[in-house]
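Yeah, one chain of the complex is gone here, protein chain that is, but the others are all in their spots.
So, chain A:
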Amino acid sequence: MVSAYRTDALRDPTAELKELFATHESAHDFAPEVTRHFSTVFSSSEAFAEIPTLDVQNPPESYSDRSLVRFRAMVQDTSPSPGMYLRRNASGTLGGWGLHEDVSEEEERNVDVGELRECTTVWAVSIPGESDWCQEELSGSSGQSSQTHTPAKSYKYPDPEGSHIGVQVKLYDLDVAEQLKSTDLATFVGILTKEPMDVEAESPPDVPTLHVLFTRPHQQSLVERPYPSAGSSSVREELVNWIASEALGGDVDAAEWVLLASIARVQSRNPPLLPPSVTLAQFPAPPISTQAAPSEAEAPALPNPALSHVLSQLLPLTHTLPLSLATLNKVPFAPESKDEDLHAGALQLPQGTLLLVTEGGVREGKLVERGLRNIVALQELLAAQTLSYTFPFSAFAFPTDIACVVLTEGTKSAFFRTDLTVPLRPAADARLYKPRAEVALPEATKLAAFRDLVVGAQQGKVQVSAAISEYIQQDFVRDRQQDKAITSEDLIRRMTVAKLYALSMHQTELTVDIWERAKAFDERRRARLAEL
């Protein structure tokens, strides 16, 4: 029975929807019925996988009008005003879900206000920074399509140049819609059409529109992994070594810091237990390609560090933000509402993203006001994990959960104050910049184990017993007696590091041993810093 529905729904979702309406015509609130019905039909994962995906490989143009698709997306903008639709058209058929009838002005006056329903409109874009392996796991492998898609309203994507899809999503089930917030990730399943955006405008352009049947939110992470998982200790070591050899010129300590940074998530906002931001100092600048003449106007595209490729192999969401004066001065980092349309900023990234900021491309020059604002925005993100969206006459700080690693040539970041600075000590012949293809991947099972460790640790929790608390307090007072320079900030940092250390070992409890190891680990870093 259910599978019959499934085939029907896949083939002609509109007919299925209308049929459902016929049986629920009297229902006051039809939308929840739709959600219930279709999520039941596609409840099994294999059924869900049968729904074709809407992505860069399969852009809206490749689908016929009113096909059923699923769209794994980031909610970019929830500010469009909700729309109203007639639940039942004048002819008695179902309204909504893109099924509008054109009515004459005469009829318009006879609208039964009681049949009006509300639907929420949000703008959703392809998930920025989604790794290939994650995409494959969730969408199934799909052949590269030759179609080039020109996305609508590309300014609503954090990286406007990048290939992506932007879709107007109409949600009819308001309970679901209420939960959605900016940068939330969800898979929307619905009927794909084209409709005008923004009814206020004079002649609004048609944009791809998804009339949602049901939604699957991705609350914690795109992919799930268990915590704690067995046999982590050797995997952890191998992982650290792999990162070190492939991306950091053999610097194992730095690799371990990168690991800690990438598993850090926001634990609590009050009090603020935020992921520590890490600066990898003395990270050599990218080799400037000799053939390109260094012209002011067109800076040559700089190669991404190998670290960027390595991280995208490990994490579901990573984003590399190469800083240069041009990007700082031109690209908006924080979202801004212009003409009541929220333009995305480069930092409007989903929760759980690791942001790799490279300062290698920055040259001397002038930062204009936007550049300053951008730096402030990123600094605020590092310090408080909030990103301020600009609206007319007001700014709203939105919570973010973005771990951040800054690569800088100097002894500390030129622009940002990070919680931790780790000077890099690469081997002399290290190739820190290389194309993706040249990164040596471990065997598949090993790589899977690495991913399990990292993703699991991102979602893990560590307990701290009273005894350990007491121990840490004593430790702090003792240290402070010996060294006046140690402040409460040091204590806070050590506690944060120790917790992450425990997480990276897939431990459920913080022990004295881990505390001491983490402290020693942090001391090694400080010692390196002192040597600078």
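As a convention for this text, contacts are C-beta pairs under 8 Å (C-beta built on N, C-alpha and C of every residue); 3 or more make two chains touch, one makes a residue touch a chain; residues count from 1.
Rule of thumb we're sticking to: contacts and distances are computed from a predicted model.
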Matching the hidden chain's UniProt record against "DNA replication licensing factor MCM4", "Mitochondrial ATP synthase epsilon chain domain-containing protein", "ArsA/GET3 Anion-transporting ATPase-like domain-containing protein" or "NEDD8-activating enzyme E1 catalytic subunit" returns "DNA replication licensing factor MCM4"
Which listed residue (A:Pro284, A:Pro399 or A:Pro442) would be found touching the missing chain in the intact complex? A:Pro399
Missing-chain contact among A:Val252, A:Leu273 or A:Ala326 belongs to A:Leu273
What residues on chain A make contact with the chain left out of this view? 77-79, 81-86, 89-90, 95, 100-106, 108-111, 113-114, 116-118, 181-182, 199-200, 202-203, 268, 270-271, 273, 337, 339-340, 342, 369, 372-373, 375-376, 380, 389, 391-394, 396, 398-399, 463-464, 468-469, 472-473, 476-477, 480-481, 484, 487-489, 491-492, 495-496, 499, 510
